[in-house]
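A protein chain is absent from this complex, but the other protein chains hold their places.
Take a look at chain A:
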Amino acid sequence: MPSLIAEKLGLTLPIFKSGRSGMKGGKPPVHRDPRFLTSGSGKLTGFKVLTNISFELRTGDRLGIVGRNGSGKSTLLSVLGGIYEPTEGELKVDGKVRGIFNLSLGLNNDATGYRNIQMLGLVAGLTLDEIEHKIPEIAEFSELDEFLMMPVSVYSSGMRMRLLFATFTAFRPEILLLDEWLGTGDVNFRQKAGRKMQEIVEDAGIVVLASHNHKLLQENCNVSVWLEGGQIAMYGDTQEVIAAYEDQQAKIKNAKPEEQQSPLKAIEQSHAE
């Protein structure tokens, strides 16, 4: 039975200076974001993207991730997908994991859509024969048909997304990680994608979905985390998490300019607590 357990995950990305900073005037701004780590001499050494992330997902769970830009959603997905090894804590993964993190990665632009499906299938551990059997399903679901014989370089971002989504779901991963990209699909495709995710979950799987599209999360996820400055601000039932998140967003939007809190201030506070 697939499971995905995060125990106090933390990730610090190293920062090293290579060449000029590119900023005119030389001196970078004072870094107020407490996630920046500095050495004794004041030199930037790292950025703590994620701090103390814990949750437990079991068969049938669909986790949504919400949070502002830069709150660590995509990075968390990359950690769950094993791209980055967490620098703190432990990640326990049981099951075949596949993730679509970025539409520009993992596709060979010169090769045809068909050849790309083969390559992605091989990485997923399938044989060419097994992949061949999946092609009709992928062609049908992605609505790409004849386009599969054309190089991916001519695809639009919507087409790339459909190709990746159809391919990864056709390979039946036990754990599927999806980053904010479903947005590039039209309404019709989003509905189809929702049904497909449901199928995966029914096949005893786990889905993790990071998105700014709250409706998408409400329809597809039973639990959610709200990330703020790389930390979990709230973890629980999707409806409650989204309600609380929207509430906070509305407060920021409606606040008078003088009481408006900068996002950085909010992060600072959440670290201080």
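Throughout what follows, a residue touches a chain if its C-beta (ideal position, glycine included) is under 8 Å from a C-beta of that chain, and two chains touch if they have at least 3 such contacts; residues count from 1.
Here is the rule we go by: contacts and distances are computed from a predicted model.
The chain that is not shown carries the UniProt protein name "Transport permease protein", picked from "NADH-quinone oxidoreductase subunit F", "Glycosyl transferase", "Phosphocarrier protein HPr" or "Transport permease protein". For the chain left out of this panel, the touching residue among A:I5, A:V93 or A:I135 is A:V93.
Screening A:L9, A:L50, A:I65 or A:L107 for touch with the missing chain picks out A:L107. Contacts to the hidden chain, counted on chain A, fall at residues 13-14, 18, 78, 81-85, 92-93, 96-102, 104-108, 110-111, 115, 118-119, 122-125, 127-128.
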